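To start, the structure under review is shown below, and the notes come after it.
With one protein chain removed, the remaining protein chains of the complex are shown where they sit.
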Amino acid sequence: MTLDQLNRASPEAFVAAIGEAFERAPWVAQAAARKRPFRTVADLHDAMMQAVRQAPPARRLAFIAGHPELGSRVRRADLTGHSQHEQGSLGLDRLSAEEFERFARLNAAYRDKFGFPFIICVRRHTRDSILRQFERRLGNDAESERARALDEIAWITRLRIANLVEGPGKPSTSGRLTSHVLDLVAGGPAQGVHLSLYEIGTSARGLLCEAVTDAAGRTDPPLIAEAPLRIGTYELAFRVGAYFAHRQPPAATATGFLDVVPVRFSIAEPEAHYHVPLLVTPWSYTTYRGS
Amino acid sequence: MTLDQLNRASPEAFVAAIGEAFERAPWVAQAAARKRPFRTVADLHDAMMQAVRQAPPARRLAFIAGHPELGSRVRRADLTGHSQHEQGSLGLDRLSAEEFERFARLNAAYRDKFGFPFIICVRRHTRDSILRQFERRLGNDAESERARALDEIAWITRLRIANLVEGPGKPSTSGRLTSHVLDLVAGGPAQGVHLSLYEIGTSARGLLCEAVTDAAGRTDPPLIAEAPLRIGTYELAFRVGAYFAHRQPPAATATGFLDVVPVRFSIAEPEAHYHVPLLVTPWSYTTYRGS
Amino acid sequence: MTLDQLNRASPEAFVAAIGEAFERAPWVAQAAARKRPFRTVADLHDAMMQAVRQAPPARRLAFIAGHPELGSRVRRADLTGHSQHEQGSLGLDRLSAEEFERFARLNAAYRDKFGFPFIICVRRHTRDSILRQFERRLGNDAESERARALDEIAWITRLRIANLVEGPGKPSTSGRLTSHVLDLVAGGPAQGVHLSLYEIGTSARGLLCEAVTDAAGRTDPPLIAEAPLRIGTYELAFRVGAYFAHRQPPAATATGFLDVVPVRFSIAEPEAHYHVPLLVTPWSYTTYRGS
Partner (left out) sequence: MTLDQLNRASPEAFVAAIGEAFERAPWVAQAAARKRPFRTVADLHDAMMQAVRQAPPARRLAFIAGHPELGSRVRRADLTGHSQHEQGSLGLDRLSAEEFERFARLNAAYRDKFGFPFIICVRRHTRDSILRQFERRLGNDAESERARALDEIAWITRLRIANLVEGPGKPSTSGRLTSHVLDLVAGGPAQGVHLSLYEIGTSARGLLCEAVTDAAGRTDPPLIAEAPLRIGTYELAFRVGAYFAHRQPPAATATGFLDVVPVRFSIAEPEAHYHVPLLVTPWSYTTYRGS
């Protein structure tokens, strides 16, 4: 549905179209309907969040408490370690026994302390960063956590509204991870370098994607795009040994030094652009957060 | 015993002192005793190897065949994968079931084809490079392998003679692995960086040692020294996130990018000096084979 | 005039419009007119050059000989060294006495040897590279120089045709020089770095332009664009000391190490993109030919 259509829809149609973006709380959309028309999709979302923030405390708290427990998406992995490696992102559906128990403990402790479930915008996090957030936030006081729950709801609903509504001024909900390999022996882009992207969890590593650099030394499409990056730790593995061995003449010798070059880094800003280039020879490399 | 003492010893004492460096072949030392005096320990070893190379073919072949099978030092690991990680070098005493079988197959095939056991200077190799050599050398013809067996015996006995005899001109049997961390934010050596050295095998990784950089940004003693480096693949993990977080003022921010920096490289020359420095900021690093 | 208009023009109008791109040789355009229509501007230029290359040898030689002597654009500089520095490119209109004499000698020697003037596409060269070409080409034999003169005429007329004719498939006649400064202490683009671009000649240096990096760490517009780069040697001077001193908190200390960072490089391909980035801290930098 377009923003323009929403601006001109009946209040009932408006609520029907986007009301469910806010869990079990059609009153949020009803309040926003009265603020129409909206110039941008971001304005629409802001108005809905404002309705939440300005609701009477009891209603706001009931709204927060009405969110499903994170646990509903969590289950203990019966997958072997090996198949995990094949299946990419280390999601909440593939917890080890130890993590599963840790999770259940945290869920119970959080609800005990605050009286509402732990809310977090899962799509902006890896499993490890969710667990880290969980433990950190358990130490907060009630007021901070009520505020924090609303902030997370804002992230969650921003993604939902951006999915539901077409129109100008959509809020940016996507980050981007790109790389670029320069061959400093040849003095230009390194074409044909295989690279693998892994998520690095405390208990496992998951292969997210594989790619080969093009004539510009880049991957097309980007390694991650059109979605929030997940806060967490990653590793890019560049197969530079194979690349240099296949050059004519080969740039690597019998006494090869570099083969697979791992570059490990953390992502902290899901909506940002992370550019991680590699300037490489058979004997050296430089990497950095580029722009 | 000193070279000087050996030069002046009776032939019997000479053979008793160093004869066993060549397995079950006292005639090697007997021949060398007649070439005395030697100016350097290297000359002594050269004379012994010359005695082997100039021996009648049948005696030389019997000498080669008299070497113990590599298998005698091999056994299947009953260790869990986890405890392997704790125990350093991935030696031949800790083969996985799969590797153990591969090894047994190779041993049998080699003896079948050449009539003598596979000889390799184990102390210059990791488990992976031994297996790789094994498979590569199985493809050779008999003449090449007889020559290659002598070359390996030369490496083995060079180490033994260097251990047994003190004196001038000892052959160089040691390599050296060193590192150096420079903090490019502060413009000087990075003191207090924890680093871990791993051997990277096909089936496992083994922690070889841990160290902390000193005021010169180096590790003292070197990461490896006073022994041949083992041909294989290694990873140095530098904990740069912790280093920058503890600086006053902290150089890393809430949005940390680098935490543990892994640098993976191969060693091909056991007697060489490998210097693997890291020039680092919280957002970038350069590494290379230094000198 | 557009390619479309040229395709439909009378032969006379066609020749009137673009004939003078080839010096005193309307017969070139007349021949090309008969090959119409052209799909691209590059095809048009190719057809004109083909007319030259297929002309009878005497006519082709007369055409070459009809070009003006390079000397007509050369004069001895009466400018002081200082004002040269202010005035950018070290053009042929600002030769030192020594260079002026060298030039006159070369012109005479060339005409003596080959019977036609030295032809070079001046807009693709610096003064130094013209002199170097002059000396090198004087050593050629006559046949090579006749071929080389035609190649240079192709470069010259390509630029003229690209200026005269609008339409699809214009040949690429422009190179591009860009830079990019990354602050590896802050982990992002360095905004506000002053940089100066110099042409480095044997006898002098000329300031070509100055710029300040924008929020992306780049210069907008590029340092050079929309014209061929001139073959020669250049220096980019980045004022990184001032940049770091003005950061909050200042990243450079009383014991500053880097102030102005000069990066000197040569350009050999006038139609290429040269990207010369700087990855910099107060104590280090990396530069390379990027892409």
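Order of writing sets the chain letters: A, B and C. Residues in each chain are counted from 1.
The rule we apply is simple: a contact is a pair of C-beta atoms (placed from the backbone, for glycine too) under 8 Å apart; a residue touches a chain by one contact, two chains touch by 3 or more.
Just so it is clear, the model here is predicted, and its values are computed rather than measured.
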| item | value |
| --- | --- |
| Touch partners, limited to displayed chains, of the chain removed from view | A, B, C |
| Of B:Gly19, B:Pro117, B:Gly201 or B:Gly217, the one touching the omitted chain in the full complex | B:Gly217 |
| Options B:Gly187, B:Pro222 or B:Pro262, residue touching the unrepresented chain | B:Gly187 |
| Sole contact to the chain not displayed, among B:His45, B:Arg127 or B:Arg289 | B:Arg289 |
| Interface with the undisplayed chain - residues on chain B | 182, 184, 187-189, 216-217, 279, 286, 288-291 |
| Touching residues (missing chain, whole complex) on chain C | 233, 235, 254-262, 264-266, 268-269, 281, 283-289 |
| Residues belonging to chain A that touch the chain removed from view | 184-187, 249, 251, 257, 279, 281-284, 286 |
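One rule holds for everything that comes next: only the chains that are shown with their structure count from here on.
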| item | value |
| --- | --- |
| Numbering shared by both copies at the chain C-chain A contact, with half separating same from different | same |
| Equivalent-chain rotation between chain C and chain B, CA atoms, steps of 5 degrees | 180 |
| Farthest chain relative to chain C (centres taken as mean CA coordinates) | B |
| Central chain (by mean CA position) | A |
| Computed distance of Cα centres, chain B from chain A, in Å | 44 |
| Centroid spacing, where centroids are CA-atom means, of chain B and chain C in whole angstrom | 56 |
| Rounded Å distance between chain A and chain C, as computed from the means of their C-alpha atoms | 47 |
| Multi-chain contact residues (two or more partners), chain C | 184, 187, 279, 286 |
